[in-house]
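Note that one protein chain of the assembly has been removed; the remaining protein chains are unaltered in position.
Chain IDs A, B, C and D follow the sequence of writing; residue 1 opens each chain.
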Amino acid sequence: MSIIPNWLHRLSSPKNFYRFAGIASNWCGWIALVLIIAGLYYGLVDSPPDYQQGDSARIMYVHVPAAWMSMFVYVVMASSAAVGMIWRIKASSAFANASAPVGAMFTALALLTGMLWGKPMWGTYWVWDARLTSELILLFLYLGYMALNSAIEDRETAARATAILALVGVVNIPIIHYSVEWWNTLHQGATVTKLDKPSIHISMLIPLLLMAFAFKFYYLSNVFRRARCELLEREQGKLWVRELVGGERGE
Amino acid sequence: MNEEARIEAVGLAMSRNDRYIFTDLNFFLEAGQILQVEGHNGSGKTTMLRILCGLTLPTDGEIRWCGENIRKNLAEFHAQLAYVGHAPGIKDDLTPLENLELARNMDRARPGVSGEEVLERLQLPAFCDDVPCRNLSAGQRRRVALGRLLMLDAQLWVLDEPFTALDPSGRRLVEELLSEHAKAGGMAVMTTHHAVNLDGCPVERLQLGT
Amino acid sequence: MNEEARIEAVGLAMSRNDRYIFTDLNFFLEAGQILQVEGHNGSGKTTMLRILCGLTLPTDGEIRWCGENIRKNLAEFHAQLAYVGHAPGIKDDLTPLENLELARNMDRARPGVSGEEVLERLQLPAFCDDVPCRNLSAGQRRRVALGRLLMLDAQLWVLDEPFTALDPSGRRLVEELLSEHAKAGGMAVMTTHHAVNLDGCPVERLQLGT
Amino acid sequence: MSEAKLGVAFFTLLRRDLMLAYRHRAQMMNPLLFFVIVVSLFPLGLDPEPELLHTIAPGVIWVAALLAAMLSLDTMFRSDFEDGSLEQLLLTPHPLPLLVLAKILAHWLVSGLPLLLLAPLLGMLLNLGSEGLFPLLATLLLGTPILSLIGSIGVALTVGLRGGGVLLSLLILPLFIPVLIFAAAAVGNAEAGIDITGQLAFLGSLLAAAFALAPLATAAALRISLN
Partner (left out) sequence: MSEAKLGVAFFTLLRRDLMLAYRHRAQMMNPLLFFVIVVSLFPLGLDPEPELLHTIAPGVIWVAALLAAMLSLDTMFRSDFEDGSLEQLLLTPHPLPLLVLAKILAHWLVSGLPLLLLAPLLGMLLNLGSEGLFPLLATLLLGTPILSLIGSIGVALTVGLRGGGVLLSLLILPLFIPVLIFAAAAVGNAEAGIDITGQLAFLGSLLAAAFALAPLATAAALRISLN
């Protein structure tokens, strides 16, 4: 236990986490809303059409952030599941469980927008190249995580089992990222995330980054809300929950 | 056997699906003692035995072997342990003798004991020697599972309802084994809904779920 | 219930792997009687009960219900039968109540008995009502399995070690059920390695494998 | 004196199996997901040229449907066998073939029907033309119940055996092969503009025969397995 800093330990008690998550969820929600509006404005109205792809390139402002999020959420989910398993912190496992559906949604969104974009660009909705496929695998990993989680009855056992699965699945993340280099594919190479100098015009970069942050905050807001629900359910017998529920009923 | 051996449960609590089965359970057992865990159906006896073996993690509290938490050195603790649970732990496709040899090789064997001797002690009929265990009756399989106690050099026996499916002669056999084990300085924790009668050995009792 | 009911085993013999477990077994049972099958482990009790139910085909001989070979009209015989074997026959994913309702709808139900009443009679704790059976303890599951006897309108009960895993109060419950059943004109065949004590009802005994 | 009613028993059993499937919603999705995964494995293992995919699409989809059906078959009687429910089923006063039919129907509703709903999507992924889509659905509609019916015989025979899963595949895959050949050929032909009523009629009569015979065979096999 001494490995965990004291403040984290206090925060990770279900009761404190519940309260913190409530506040954080609201704040993140509002920030996300503002960023999305700004991002959409710059992206759809204020930025120039792509010199090659025309207006269809604007789908990028959803596709790219969603694709980034799909990988980011998985890493977050896996790490917090691992923390939850090793130190038996309920809040951490609840956070991981809450991340899975959100991550799956982002993955589905990346796939869907990618497919829509692919039709004008490559002339087909779907090709079996490495990046597209590994992204599809990511979706399966999320679904597998959720399936395993719901197949095990005992919550504590479920948390530990899914943590192992999540950790094993992390292997897929570098594969997704480097797939464009390892295989010659149709998909775009890194344009934004290149280390030296992004090969993208600044007027497109700004809305892209705005949307990326908007998605992050949306994710946080959503995941905190779900984690709260799960904690309430798991701790339903505990005193603090009964006080809370009783208090809200106005007793 | 180690005269100083001692197993101890400290502040044990267990919740299943957010309902506590038992809380703050404390007891200890020393060399030569036998503990019978009692309690109505669903009082948590099986759960407690599995925690004692280190198979299940308790929600709270710990088990100590010779004063040290068993999680610290699980391997050493398991070298001292023989467990016979609800499931027999024998392979249905192997003969009784092969099963016993297997148990011996996988764990710390009792020196100078052969599988044949053990089979004899268990009073299995002769034809069972080359019959796979799946063709044995419930009580015969139980006897093979109990054979593990004789094959292993374990100081602590943990037995979950060892009398299940045994006929009167089988029950007497288990009682004999238990009292011999206690006299030799071993210790045993067991659950059963029946009265046990170990000649000369006192049996401690632990009541769960009152 | 049918006062004339009578089950009869005629010249029963059974071989497993070319070894006879029993040969030329004859007995009968009439309304209101209870038969306890005894014998050492492996003497063929379980096998005999399964033959009696029509689950296993005997090597020789036949079972007669009211004078007629059960193979002639298996459906009618099964309508009179309730069997509780080694396996509980309940679905782990359903709650106890759902399991009882299932048993009722699949077979000939006892009129005017509700699942809730039966559960109460079985003394399951209240929280068990909405818990799937897989989360129950060994004895609690056994009780649910025995609930079938109360849900069905069967004249013949066949019970294989019904006392397994039950605590003393559970054993008393089964004894009560048995004596009520006998008094109402039912009949029962059971195996157990323990003494049964049905107040006022005589228990016939059949010794196997002597 | 009360009577045991066959209709009640049939629907109770059907409802029970559907309810058990629903309790494990996540697992109910599994054959489906498996279907999707297998179909997507092929383009991975092969060179993903649209032309090639187009050619192999009907075969791949049908092989995947077959494997998905087979995997889900395994659970049809196994859990009932292990917890003793199967014994109890044999001891009810109702004709066993009809009870078996209820279980087969439940199996098809849970694992066969959803394949039908998913097939158009997968067809699209594999570049199956739109002329092939309707025949694909028609063959799946006729073919998947055959898989459940024939499969049940195999499961009933292997239910008491260790490692039954693989043995099962071995017993029933050969029986599935005629279905596979005709169905895949029908889809291919339809794409090429050839008439396929003959093949559909063959599948239909196969279905009728399986419907009439499989429950009887399965019931007999169950009695033997439990002996």
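Operating definition for what follows: a contact is a pair of C-beta atoms (placed from the backbone, for glycine too) under 8 Å apart; a residue touches a chain by one contact, two chains touch by 3 or more.
Only a predicted model underlies this, so the values are computations on that prediction, with no experimental measurement involved.
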item: Of D:V63, D:L109, D:M124 or D:L226, the residue in touch with the unshown chain; value: D:V63
item: Residue in contact with the excluded chain [from B:F22, B:W65 or B:Y83]; value: B:Y83
item: Residue touching the undisplayed chain, where the options are A:V62, A:V127 or A:A147; value: A:A147
item: Identified contact with the non-displayed chain, of B:A109, B:V131, B:L173 or B:V196; value: B:A109
item: Residues of subunit A (touch criterion as defined above) contacting the omitted chain; value: 130, 133-134, 137, 140-141, 143-144, 147-148, 151-152, 154, 156-157, 160-161, 164-165, 167-169, 171-172, 175
item: Hidden partner interface residues of subunit B, rising order; value: 53-57, 75-76, 78-79, 81, 83, 85-94, 102-103, 105-111, 148, 153
item: For subunit D, residues in touch with the removed chain; value: 24, 26-27, 30-31, 33-34, 37-38, 41-42, 44-47, 52, 55-56, 58-60, 62-63, 66-67, 71-72, 74-75, 79, 162-163, 165-167, 169-170, 173-174, 177, 180-181, 184, 188
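Heads up, the rule we're going with is that only the chains that are shown with their structure count from here on.
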item: Chain pair with more C-beta contacts, A-C versus C-D; value: C-D
item: Separation of mean Cα positions, subunit D and subunit B [Å, integer]; value: 46
item: Centroid distance [mean C-alpha coordinates] between subunit C and subunit B, Å; value: 31
item: In subunit D, residues with contacts to at least two other chains; value: 24
item: Contacts with two or more other chains, residues of subunit A listed in rising order; value: 153
